[in-house]
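Rather than the whole complex, this shows some of its chains in their spots.
First chain written, first letter: the chains are A and B, and each begins at residue 1.
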Amino acid sequence: MRAMPFTDGGTGESPLRDISNSGDLRRVPIHPDHWYPLAWSRDLKPGKMIGAHFAGEPVVLVRTVSGSVFALEDRCAHRQVPLHAGVVEGESIRCGYHGWTYDCSGQCVDVPYLGKERLPNGVRAYPCREAHSMIFVFPGNATLAGDRPLPALASVTDKAFKTRRFGGEVRCHYSFMHENLMDMNHQFLHRRQMGQMRARSLARRRDENSLEVDYTFARMAGKQPRGEALVFGASKNRADPSARSVMTIRTQYPYQTLEIRSADDTLVMDLWIVYVPLDSRQRTNRTFGLLSVRRPAVPFLLDAAWPLLVWFTERIFKEDCAIVELEQAAHDHQAADWNHEVFPVIIELRDLLRRCGGRSVIPIREAGDA
Amino acid sequence: MRAMPFTDGGTGESPLRDISNSGDLRRVPIHPDHWYPLAWSRDLKPGKMIGAHFAGEPVVLVRTVSGSVFALEDRCAHRQVPLHAGVVEGESIRCGYHGWTYDCSGQCVDVPYLGKERLPNGVRAYPCREAHSMIFVFPGNATLAGDRPLPALASVTDKAFKTRRFGGEVRCHYSFMHENLMDMNHQFLHRRQMGQMRARSLARRRDENSLEVDYTFARMAGKQPRGEALVFGASKNRADPSARSVMTIRTQYPYQTLEIRSADDTLVMDLWIVYVPLDSRQRTNRTFGLLSVRRPAVPFLLDAAWPLLVWFTERIFKEDCAIVELEQAAHDHQAADWNHEVFPVIIELRDLLRRCGGRSVIPIREAGDA
């Protein structure tokens, strides 16, 4: 990873301005050759199925009676009705209409009214793995799945941290989510929860598939809210409350992380988040987020304060969702990208998302009505 | 009607495989040169109107004060507002906006602010007949209406039978409905009501406008549910419970019938059903079904058991509607027919529906989102 020359947030002429900004980022599909979570583990019970979607493709997630997990095209080879409307039978699934049956590889292993020697072709199987309480699927070129690692999520398995799972469906292109998190100049949006803060970007680093930026924060007015203290760590220095902590936000395509390190370089907060496109036009995504907070020295203090943290993070996430959905609505209305970006970090992020994205172009509808 | 060589359900190479399967059946409009019910008689009161649709065309059904029935284009010649929003005046109808008035032939007979000598052209009238408690309309070439008979429905008027009227709006192309009823291999869908049954197709017969197939049934497990006994007849032979009854399903374009005859060749159940396209793309239909069940020797036994029969048939119909709507949704998503049919009866039915259908092609939208 090459280090970039220091550039503060948006002032000073940036060498990045010549990055090609052509092509509408909101029409770039996410690259399918990565592992994407399609469901939380807890939502998939033994002997049950879930119908999920990746970029318009229906995927059925199956947990067999014995507990193993697999993922198939959610579309019977016969008449294309969703397989998740059928039943799990042992280690196979049976379509609910005429009873065609498929094993974990997608092969058709039974048609009740057809001889075994005449069985038709089956359906597509997706590489599928369960990890960190999520069901991951590899929707792209299956031959690449073995070489692509699942995300590591070290803090989630570290007992020094307590982790909150959150997320939901957001009606916007995944790129708006990446930009939202990485641009810490949007603190104004969260003024009710955070008061008046000023972000300062220190340095950024980039390689082919990732971009990361460090921030420090200075409080402009008011005092630190309690919810924030819980998530970001309480500030001991009242004069310059947040100066010692450093927040690092990273897009490691297609995932994103946000880490907060205290003055002594201890990792106190660790967020991992991904935005999985649902529809074929990728105007909606399902967000899966895992927020890990280091347990303080006092036992059970974090557990006691957990409801406050949940409330605080839910409010923040809700505000972020509302604003990115307004961005998407504006883009749909204009049928084009009119963004006028001035912050070099985001200009570079847009370039990264464009370069790492899929090669096709999402067709858009004509400008809609107000 | 020529007899077809015996072919059992889906095994054995069928001579029908070479039937041209080209052209997406879901884009074939229903042929308009037939009588279609647009409403139940009981829903059209004297002096009232109903706004109905046939394949996107608005049709107003009128019952005059004297009780006679007629059908016109549901669109005032003046400004195209629906005539059914107006009022019936004696044997005519008056548009609710500026009061233009039409008689049963669609002729404009009064414009309150215009001289009689200057009356404009009227609106289209449809041949219209009331029979079997339905209002039938002939939406196609009106000169053919006289020669085309209304469906006979012998059991409905036979006092030896009791008839149930059912149906409703289903969000799919009419062809999915025909295939659903004719393919008795879909018993798996109704496993909760019927237990595990295995259908066996005995013979099929075809002519230019019709196809019929005979089935017998064998129970694979469990015992006969009471609702089913009521509809299909109780089976006396517990070892081979359904073997003696024969079910004959027939598409007599555009109608469909299902008859069950007992071992002594007595007609014990008789279903007549039709699927009337509502919208111009024919992605929705309104189903009108009449189910006639022979009264048993014990008086009032059938009447006493009627609520159970209603419940049973409603459940079956609801499951059928749910699955055909999933088929339509899959077709809309794919914007193409991906069906992989293996049962010769259905391959032949699709050919029949294609040959008997309208000559135009329904335009489809591009593949939608998930």
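What we mean here is this: contacts are C-beta pairs under 8 Å (C-beta built on N, C-alpha and C of every residue); 3 or more make two chains touch, one makes a residue touch a chain.
Small disclaimer: the values here were computed from a predicted structure and weren't measured.
> Given 2 shown copies, how many make up the whole thing?
Altogether, the complex is made of 3 copies.
Simple rule for what comes next: only the chains that are shown with their structure count from here on.
> Between subunit A and subunit B, what is the gap in Å from one C-alpha centre to the other?
Distance between chain centres: 48 Å.
> Subunit B touches which residues of subunit A in the complex?
Listed in rising order, the residues are 53, 56-58, 75, 77-82, 85, 94, 96-99, 111-115, 118, 120-121, 278-281, 283, 363.
> Can you list the subunit B residues touching subunit A in their complex?
9-11, 183, 185-186, 188-189, 198-199, 323, 326-327, 330-331, 333-334, 338-343, 366-370
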